[in-house]
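Mind having a look at this structure? Questions to follow.
One protein chain is absent from this view; the other protein chains keep their places.
By letter and in written order, the chains are A, B and C; residue numbering begins at 1 in each of them.
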Amino acid sequence: MKFEHTITVDASIEAVRTFFQDVPAVAALVPGIEDTTPVDGGAYEGKLRIRVGPLAFTIAGRATVEQDADGTWRMRGEGKDGRIGAGVSASLEAQLREVTPQTTEVQAVADLQFSGRLGELGQPLIKRKADSMLEEFTENLQEHFRSA
Amino acid sequence: MSPETTVTFHTPSTLDEAFALLKEHGDDARVIAGGTALVVMMKQSLVVVDHLVSLASIPGLVGIDVREGAVHIGALTRHRDVETSPIVREHLPFLSDVYGRVATVRIRNSATVGGGLAHADPSQDPPAALMVLDARVRLVSPRGEREVAVAEMFRDYYETVLRSDELIAEVIVPIPSATARTAYLKFLPRNEDDYATVAVAALAEVANGTVQKLRVTLIAAGPTPVRAEAVEAALEGQSPTAEAIRAAADLVADAVDPMDDFRGAPDYKRDMAVVFTRRALERVLLAQG
Amino acid sequence: MTAYQTVGTATARVDGVDKTTGRAEYAADHALPGIIWGKVLHSSRPHARIVRIDTTEATALPGVRAVITGDDIRGNLYGRAIKDMPVLAVDVVRYVGERIAAVAADDEATAQRALDLIEVEYEDLPAVFDIEEALGADAPIIHPAYGTYPGSKPLDAPSNGYHRTVQNRGDLDAGFAEADEIIEHIYTTQRQHQAYLEPHTTVVAIEGGHTNVWTNSKVPYATRDGLAFTIGIPADTITVHALYIGGDFGGKGTPLNMPICYYLARESGRPVRMVSDYIEEFLAGNPRHATLIKLRTGVKRDGTMTAHHVQFFVNCGAYAGYKPAGVIGGANHAAGPYRIPNTRVEATQVYTNTVPGGHMRTPGGPQTVFALESHIDEIARALGRDPYDFRMQNLAEDGEQNAAGETFARVRAKETLQAGAEAAGYAQPKGLHIGRGMALGDHAAGGGHGSATVTLTPDGGITVGTPIFEQGTGTHTTLLQIVAEELAVDPERVHLDSWDTGAVDTDSGIGGSRGTRVASTVGHEVAQETRRALLRIAAEAANRHVDEFTFGNDGVIRHNSNIVAPRSWGDLLVATGQTAVGHAEADIEGRASATGFAAQFAEVSVDPETGEVKLLQFTSAHDVGMVLNPVGHQGQVNGGIVQGIGFAMMEELRVEDGRVTTLSFGDYKIPSAGDIPPLKTVLLPSDDGVGPYVVKGIGENSNTPVAAAIANAVADAIGARVRNLPITSERVYRTLKSQG
Partner (left out) sequence: MQLNVNGRTLEAEATGLATLVDVLRYELDLTGTKEACGVGVCGACTVLLDGRMVASCITLAAQAQGAQIQTIEGLGDRELLDPLQESFITDGGFQCGICTPGQLMAAKALLEHNPQPTEDEIKHWMMGNLCRCTGYYQIIESVANAANAARGDR
């Protein structure tokens, strides 16, 4: 499942770049992400709680984050809900572009792969949810810079 | 076949017992009524919990009666019983018809009115009818009870405003004026037992050549059932000419947010929402008699 | 025509009581002491290297009796003709749904839980999903070792196009040069699931050195031999036991999980039952292939067709192993029953990273007939001709070759088309947005090896034994009718005995409309053998030579044309206390010399505002030979048409990014009782069929032209030509919009 999203925030490219280095802070803006803790070598562990109607799952996983000099931000992660037997692997790439000195565009491309029964059957449910999560993240990110 | 063997099936005989069980088990419990949706998700391992709390043995949740100008339908009443109830047929023939359009007889024999609403699948037919009829749900919880309009109860895809400790006790459907006209158009281009590609319910009261009251709702047209307020507003107080109807129906395009699935791409469903809204409006506003 | 008592009359089916009382045994009903449940883990990636499979947690789960992966059975290839398929994926997965590990546990829930605990680490490889991508110059080669597979023919250069045939007739270029107009179109068809309601099921029990299998296979002997090859054990140490089959439509020739079930039984030491759920059926079954068909035809202004070029591409999915011949035929149907002197028919079978296709009711037929018969209409319209008249002008007649170069005896295409047109009211006036369309198909019954035994006992028992497993079409009843006819008894007296494998050396099973052709020949032969056995008993009792006795069609035995006592064969057996046994085998090669035509007419209304198509009426005319059982025959016509309606208008096994997304009957819609149109059937009986009862096949013919007839009716109604199946309301709507 691929998602593309462009977010415009009221901040300089430098400010956004700096903020994106603080992975737990970025993660905190994603609805459902909890307990992001750094482990060795640019890796983080955390949990993602998602609830869609009667479906509820908690994916515990590990992600690595890299940032290029130009601010391109890459995340790769994998996790699993032991109860449902659903696995997810995700990659996210965000590119920054300066629109004006005080506005920056974040172009995000995400790719989510589910395994287990969730991968087979849950896609339509999850797709809708992932869309609205991304939307909420967008609002949170904009809000962060507005109030910053 | 069942993916978990440890599930406990609770059959509380009072609401208080049910509330206590739900409180005790929290996220590890689900309420089961007819079970037509939940059992499928559990069989598919999409929902994994250890406790099911059945409402079937709680008295007072099943039945249909008329009080104070409204039909009261207990939450555990099955779809088929709404469809065939003499009371509903007398006072709300439209609602009886719409409940009769849900899936197949076999499903309607199991699925309950409250279960269907709580499940909040945006493709289900009844909310469309209940919303144009200005129906309300009565919610109960250990903290007391409250009423919420059906039109206000759907928050997002498969999500409602119900709090985690709330249950639907009944649906209250006001009996519309005798002059009200209703229509439900369900677009099923693939197959007769499919979910709708889009469906539109409309209710109108027309007097002295002007539209006194209009309700238009759509299902399968977004993450929740949609009330097309802009369409209603465009025609209320107006003379319902063919041109006015056409112009009003066009407004539905902005009200819907259809999903991409086997029943059609979003732009196609949006176009169909306009067509079927117009046709539903024509049914309730034109060609009297 | 010969007058018969039982043959040709509506006969209650021999399996009727079993099936209406719930007592008929299907594979999933087979109970054994100590039986446990098997389940399969499917790949979630379309093309990936398997880095690691960790089964530790699954193995440790209480109640789990066996966990196997491809590593445990490395090297054991499986497949019907081309053995390109590992039983469980080894090192690499090639489609989402590929079987990669399996578990057997005390109950199904535990088995499912164990699957959830298996961890698979993948490394994604580039994947290709459609025909054009897979044939592209930079496409990853899905099977680099293709040439090493048993049953394959090595390729000159590595390609996903693993099999290509070209059939030339006449001079194609000269034919095109002669033409006034050259008309060219591309058609595509979707994947269709057989949607039999009984999912694939296997039970395996290994006792001592013998393997017992209960599986819903319509080709039990081939199934046994395929399993023997894969495991590397002699075929005679395996018995596939007789069962009823809950629907086939071509899909039950490949017992999907059967070899896995064997390994689970071997590993656990217990009998194992594997019942696919319908998610697995849609995800990893063996559906009808998606195709892309390019047709190019040269035609003169007077309507003469001069050249016809067919390019038929089959999206085979990730493996060829589910196809009985490794490839899909049907390309010849895209040439058709027309008089065209210069033709070229090319067929290319293409591997992609999608679910492997198998067989379904006339493999390739509905696809190619949809393309050709749509194209014929388009040519007619381009010339300003009525499609009916244009067909009448060009249909090959008796003694002529069809466009693929085949010649059949007593060709009745025009008569069938005419009869259909009359019944359908084709020429009647019609209203706005109403359209009528036609399509023509023909199919000659296939051949195969069959056998049967009749046993008559002194207590009045009449038993017909057959190696065919009844999959629904009524082959058992056909056999019974013939034996009852030839022995002059009430069909209700005849008992049917469905044999386990090993009863005879081999049997072809069901497929290619051969059922009635082979069974009627075998039935006739075995009845004659049984008559001879009875005559021998009569001769022996009278102490005379057998040649002096004859067996009348009234069941009476005569000596030199005089009735002798005991008069009936039943009394003879009572008097002598003997049992008479007749056995016959028949090897019928190749296609039947006579082909049966179907001319179908659809009448539709189209809502131009929504694109919705309503089927108002459907007419099916068939050139049939003799009909052995009118009720069963009509059932084949009806069922074939309704499946065709599904293919035409609603069914699509959707694959998005290599992943099947229609994973339940809630999303994959097949016609219901609410979707069937008024139906008219016209039968044109004749004595032009094959075999002792002059039969033709019906199972496939009723199905192939349906989609084309509907497409042509839609085009007639609103001028919108939909060249991609299924013809959904959305497609019609978009086509209309694009035409402005």
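Basically, contacts are C-beta pairs under 8 Å (C-beta built on N, C-alpha and C of every residue); 3 or more make two chains touch, one makes a residue touch a chain.
If you're wondering where the values come from, they're calculated on a predicted model, not measured in any experiment.
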Visible contact partners (per top-of-document touch definition) of the missing chain: B, C
Touch criterion as defined above, residue of C:Gly625, C:Gly639 or C:Pro692 at the omitted chain: C:Gly639
Sole contact to the chain not displayed, among C:Ala195, C:Ala331, C:Leu395 or C:Leu534: C:Ala195
Touching the absent chain when the full complex is considered, from C:Gln167, C:Thr576, C:Ser593 or C:Ser664: C:Ser664
Touch criterion as defined above, residue of C:Asp116, C:Asp248 or C:Glu485 at the omitted chain: C:Asp248
Touching residues on chain B - with respect to the absent chain: 1-9, 11, 32, 35-36, 39-40, 42-43, 52, 54, 56, 80, 103-107, 109-110, 192-193
Positions on chain C contacted by the hidden chain, ascending: 10, 12-13, 15-26, 28-29, 31, 108-109, 194-199, 244-249, 277-279, 471-474, 631-632, 634-635, 637-643, 664-666, 670-674, 676, 679
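We take it that only the chains that are shown with their structure count from here on.
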Contact graph of the chains (line, ring, star, complete, other): complete
Contact-richer chain pair [B-C vs A-C]: B-C
Separation of mean Cα positions, chain B and chain A [Å, integer]: 34
Chain A residues counted as touching two or more neighbouring chains: 84-85, 116-117, 121
Touching two or more other chains - residues of chain B: 44-45, 261
Chain A to chain C touching residues, read off their complex: 80, 84-85, 87, 113-117, 119-121, 123
Chain C residues touching chain B - in the complex, by the definition given at the top: 37, 107-110, 112-113, 116, 277, 279, 609-613, 649-650, 652, 654, 661-662, 666-667, 669-672, 674-675, 728-730, 733-734
Residues of chain A that touch chain B when the two form their complex: 52-56, 83-85, 116-118, 121-122, 124-125, 128-129, 132
